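The complex appears here minus one protein chain, its other protein chains still in place.
Each chain gets a letter, A and B, in the order it is written, and its residues are counted from 1.
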Amino acid sequence: MKILPDIQNPNFQRLLWPLAALAGILLFNLFFTPGFFEIEIKDGHFFGSLIDIINRAAPVMLLAIGMTLVFATGGIDLSVGAVMAISGAVAATVIRPDYVKGVLEYGEIQPLYLVIGIPLALSVLCGLWNGILVAFVGIQPIIATLILMVAGRGIAQLITQGQIVVFIHEPFQYIGSGFFLGFPFPIVMVVLIFILTYLLTRKTGLGLFIEAIGANAVASRFMGVREKQIKLAVYMFSGLCAGIAGLVVCADIKAADANNAGLFLELDAIAAVIIGGTLWGGRFTLLGSIIGTLIIQSLTTTILTRGIAPEVTLVFKAVVIIAVALIQSEKFRNVFSVMVASRRTKA
Amino acid sequence: MKLLQIKRKNIPFLATISVFFLIYLAGSLMYDNFFSLRVFVNLFIDNAFIGVLAVSMTFVIISGGIDLSVGSVVALVGVLSAKLMQDYGVHPMLAFALCLALGALIGSVMGALIHFFELPPFLVTLVGMFLARGLAFLISLNSIPIKHPFVDKIIDFGIPLGFRTWLPVIAIIFLVIVMVGIYLQQFTRFGRNTYAIGSSEQSAILMGLPIGRTKVLIYTFSGTMSALAGIVYSLYTCSGYPLACVGLELDVIAAVVIGGTLLTGGAGLVQGSLIGVLILGLIQTFITFQGTLSSWWTKIVIGVLLFCFILIQRYLSLAGNRES
Partner (left out) sequence: MSNTDALIEIRNLSKTFPGVKALDSVNFTLRKGEVHGLMGENGAGKSTLIKVLTGLYQRDGGEILLESKPFHASRPQEANNAGISTLYQEVNLIPDLSVAENIYIGREPKKFGRIDWKKIYQDAENDIRKLDLDIDVTEPVSSYSMAIQQLIAIIRALNLSARVLILDEPTSSLDLAEVKQLFKVIRKLKNDGIGILFVTHFLDQVYEITDRITVLRNGKFIGEYETAKLPRLELIAHMLGKNLDEFTLEQQKELKTKKKASDSDDFLRVENLQKKGAMNPFSLEIRRGEVMGLAGLLGSGRTETARLLFGIDKHSGGSLFLDGHEIAISSPKKAIDQNFAFCPEDRKVEGLITELSVRENIILALQARTGVLKPLSPKQQEELADKYIELLQIKTPSRNQSVKNLSGGNQQKVIIARWLATDPVFLILDEPTRGIDVGAKSEIEKLILQLRDEGMAILFISSELEEVVTCSDKIAVLRDRNIIGELNGEEMEVGNIMRVIAEKEAVQ
């Protein structure tokens, strides 16, 4: 077993830039934000800025894991935010089925497997819908998933009748705000899903097929790779990840807010995947997407602690994404290297 | 005989018009006052800013691109113009002119990035969306009311239509932009080149058409129209709010697609997008009149319509391939 990462390994090289960016932000905080790296233990739970960053980033990390695979096949899933809203709305409705009719009594307490199982099943169904449109009907991914992005939030609002459904359900709340071995449960969940996805893609043929399809669909088809089925599976998985993220958010705030749950998180997830170094069609790196999410979230937290309005992070996100996209653009690199060369000859 | 034949390329547009009349007919039959001049004129007032955006988005989508930044630019322009007028005492006309210039700048930079570095339009305009929204927050975190005698004059102006109804300035702007759009699309080389790029960029290059210039112009036009829509929105709400129009780009794209424009590029009409915007407005009006249906039904209906139109497009393009 190798312990040190292989520096020549292209997989590691891909992570170099995102890691450097993350290190830069953390370094900045080391000097300018007192107590940034402190981690306290209260009642056996860990607390601190770092833990907080990861915990807040958990939903986007979940989305980014699903989005990474979709991206690698050369697709995109715009509907994940809406699916989050649907998932949360369904979970709350399972807990308080008559709330929207004005009945405040809980009725019988629903078992946890129903509270989790029904929303997740529906989320996978949403992914199935996207997958069918992309793989079997042949609509471009950005358009196919746009439909659910528009209609999905409406469906979520329909389920909650536009109300914010508040609830109390101890076991379910644990998903959002519980602690496991001292860590917030969402973090534990992300780690679990990450490991599971890693095993699923890298320890089976799936990851290779996904990359093959994304990099060269024609050649993959000629080799008998089941392009359609794999695309379908990837969109279903993205739906599942979105569903889990929706549950985390919903359980954390103990309410389903169909208007705002997951709003614009699809953009954060896309940004994280791009920053993390996954190509649009081809090689993907799950770890990169996680790092990408951490970059965005630590940036947000840093800005918050600086006393700047958090909304301004949007400007930073914009700059980072365009910078990464330009570095990946062959045209830009050509123009850039020509510029550097001409400057050198002048000097 | 020939008149009766329905040309394949016209099917989406015909479907759009049919949907419009169906909803209008249903509304008129079901509710009193639905079929009235006031309700009809209100469609043009309430949807003026979406309408302006739909015109430029039609060009963008026909060229095979997409512009996700429009909603944020509307918000940015709203906040910027309000700030300029209220805090710096800039005359509204100058403020509006500056905003239009800013919109054009944002658009041209996006166009240049898309063309010269061959970056995907959705990515570049996504960045534009983040950037414009962030800048709006930088200018102000809160809503800024617009109070200016000149602005009041603009708002009060209107063309009388009879039956105590007026056509206010923002509706006039909407209609003028639609005409400008139709003219650009049908009677200028810029408009025709837009189709050529979206239909087959490779052929367009070999035919010697000015691809780069056209592409940059398309996004510049889109940015400028976003700024104009921002001005219209400020006049409509009398304020600038950095959180305004979140998700507006989706409504605009939906309106354009429901208006019969091919999302893959190459086909579509500004007049179709006009009907598309009116359909969205009608659905809203319908739901308001109905009273018990809630606002989310709007989104679901739009989603379903979007789905139907995309399926029609897909079917038509498949049928077209089979033929040739």
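Everything that follows uses one rule, which is that contacts are C-beta pairs under 8 Å (C-beta built on N, C-alpha and C of every residue); 3 or more make two chains touch, one makes a residue touch a chain.
What you see is a predicted model; the values in this text were computed from it and never measured.
Touching the chain that is not shown, out of B:33, B:142, B:203 or B:295: B:203 (per the contact rule at the top). Of the options B:134, B:266 or B:303, the residue whose C-beta touches the omitted chain is B:266. The missing chain, though absent from the display, is touched by one residue of A:209, A:235 or A:316; that residue is A:209. In the full complex, chain B touches the hidden chain at residues 7-9, 183, 186-189, 192-193, 195-196, 198-200, 202-204, 206-209, 262, 266-267, 320, 323-324. Seen across the whole complex, the unshown chain contacts chain A at 10, 203-206, 208-209, 211-212, 215-216, 218-226, 230, 279, 282-283.
In this section, only the chains that are shown with their structure count from here on.
With centres defined as mean CA coordinates, chain B is found 30 Å away from chain A.
Contacts from chain A toward chain B in the complex involve residues 76, 137-140, 142-144, 146-158, 161-162, 258, 263-264, 267, 270-271, 274, 280, 309, 311-319, 321-322, 325-326, 329-332, 335.
On the side of chain B, the complex with chain A involves touching residues 66, 113, 116-120, 122-124, 126-131, 133-135, 137-138, 141, 242, 246, 250, 253-254, 263-264, 294-300, 302-304, 306-307, 310-311, 314, 318.
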